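Apart from one protein chain that is not included, each protein chain of the complex appears where it belongs.
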Amino acid sequence: MRRQLPLLVLFFSGMTMLVDYFFPETPLIHGTREVFLNWGRIALTFAMILGVMNLLISNLKKVFLQQSGWMYNMILLLSFGITFWYSVPFHFVKSGEYFSMIKGTDAGSTGFNIFMNVYTPLSSTMFSLVAFFIASAAFRAFRAKNIEATLLLGSAILVMLGSIPLGNSLYDRFHLATWFGSHNLSWVANFIQDVPMSASQRAINLGVAVGIISMSMKILLGIDRSYFGEGES
Amino acid sequence: MRDVQHSTVFAAMALMGAILFYCILKAKKGALPYIRTISGLKAMDEAIGRATELGKPVLFISGLADIDNVQTLAALSILSHVAKKTAQYDTPLIMPNVASVTMVTAQEVVREAHLQAGRPDTYRPENIYYVSDEQFAFVAHTNGLMERVRPAANIYMGRFFGESLILAETGHATGAIQIAGTAETPQLPFFVVACDYCLIGEELYAASAYLSKDPHQMGSIKGQDYIKILMLLLIVVGSLYETFNVHILAHWLGG
Partner (left out) sequence: MIERLANLDRRFIFLLLVLCISYGLLFPKPLKISIDPPVKAAYDTISQLQPGDKVILSFDYGPSVMPELQPAALAILRHCFMKKADVILMTLWNEGLPMMSDAIASVAIPMGEKVNQDYVDLGFKWGGVTGSSVIEGLGSDIKSVFPNTNGGSPYDRVPLLKGVKNFKDIKLLISFTAGNPGVDEYIQYANARYHLPIVGVVTKVTAPKEFPFLNSGQLSGLVAGLVGGAEYEELIDHPGFGLAGLFALSTAQVTIILFILAANVLQFFAGRKKSK
């Protein structure tokens, strides 16, 4: 029963969602679907608490045992505490005839300032690493070793140059428009993205969609249970 | 059905389901289909072996989506296989998680794998932990982990977004062998460039069948191929129809 019960729940809830798509006006099915969705949201929200507890416990353990790098765990705990303290509380303010709820994340609040002045720059910094890693990956990997690689290299350079105004300026300066039927470089870049790239994207997406349908069916019917930790169906 | 669009969807779903069922039943009777070699999956054992020889851990990342995403489920299927191998070889498996439900499921998957491998004593739940729901907080932690711990094998399976290149490049810099798999088409180029092996699109979904060699699952892969052939025919016929201004097919498909 330990193994059958989750599969039964999975099957029943999955079929409810599926049937609702075709018969949304049936109150019983639609109502059941809404109940399942609400339960799912509630469960996921409580699961977040589970994750936070796991994070706090594992970091506290490292601090108390003074394991290697425990200062960093202490910084994490302090940051968590300070952000939580300032972001969660809220109060009501009367403005005119209405009461407005000022949350800890509203503009001007300390929580908002922490978000904009600490989290935002840190997050942007991490994302900006992509630019540097693209440069190093491109330097390492974009080598014309064979015909396919050369074609890829050529089209990548055309798309990159066509995406920026400087590329168009260089293109016009060297009068390269005659190579592509008097079209500018932006047109060439858009053509590459519109035609061959879109075609390959659609092909991969079609394959992925079929894969999703097949995998969903296998999970719904209990054929694939490897995510439960079982290998046999 | 409310309108012609939904009836088309129902008919398509019924047809695809019938094809998949037929192929699964056929495989169950013993006619196992041939699945071509997927180099990324074949290399997984090699990667784990390398980590064992070097005495370094294996890092597994199941993507940045929650458990309700199909890619995460596919990743957990692969985790089951990886966990079994690492249990057999007594190699540490580290798995930071972006979602707490995924963490709990992954812990269960790895625990089961250790049990099946006959090594329940080597299971370490503290190696499968929650980091943060925030994308770049998770990436910052994982990058630091890679730099400090220096895993010998990095396996990225699941749904990834803009952090894919950051993870893959950092892993490359540490000298790890890297295997990636995602159905997110914008991230595929980054993984292809920075990783040693890459599973593209539906290869991620086929991984469970490929690794388990389970007849039911292998039959479903064959069924997927038949469905794709049908789609191809539909595209060719549809293009010809539209070229000659015949719109019956487009109307029937809800266009």
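The letters A and B name the chains in turn, as written, and every chain counts its residues from 1.
What we mean here is this: contacts are C-beta pairs under 8 Å (C-beta built on N, C-alpha and C of every residue); 3 or more make two chains touch, one makes a residue touch a chain.
What you see is a predicted model; the values in this text were computed from it and never measured.
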item	value
Where the missing chain makes contact, among the chains that are shown	A, B
Selected residue (touches chain absent from view) among A:Val35, A:Ile49 or A:Met116	A:Met116
Absent chain, residues of chain B that touch it	65-66, 68-69, 135-136, 161-162, 173, 185-186
Positions on chain A contacted by the hidden chain, ascending	37, 40-41, 44, 92, 98-101, 105-107, 112, 115-116, 119-120, 123-124, 126-127, 131-132, 134-136, 138-140, 142-144, 153, 156-157, 160-161, 163-169, 184, 186, 190, 193-194, 197-198, 201-202, 205
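Just so we're on the same page, only the chains that are shown with their structure count from here on.
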item	value
Length of the line joining the C-alpha centres of chain A and chain B, rounded to whole Å	16
Contact set on chain A toward chain B in their complex	21-22, 24-25, 40, 43-44, 47-48, 50-52, 54-55, 58, 69, 122-123, 126-127, 129-130, 133-134, 136-138, 140-142, 201, 204-208, 210-219, 223-224, 226-233
Residue numbers on chain B that touch chain A, as the complex places them	1-2, 6, 9-10, 13, 16-17, 20, 24, 66, 68, 70, 73-74, 76-77, 80-81, 97, 99-101, 103-105, 108-113, 116, 126, 129-134, 136-137, 139-140, 148, 162-163, 165-166, 169, 183, 185, 188, 190, 193-194, 200-202, 204-206, 208, 212, 214, 216-217, 220-221, 223-224, 227-228, 231
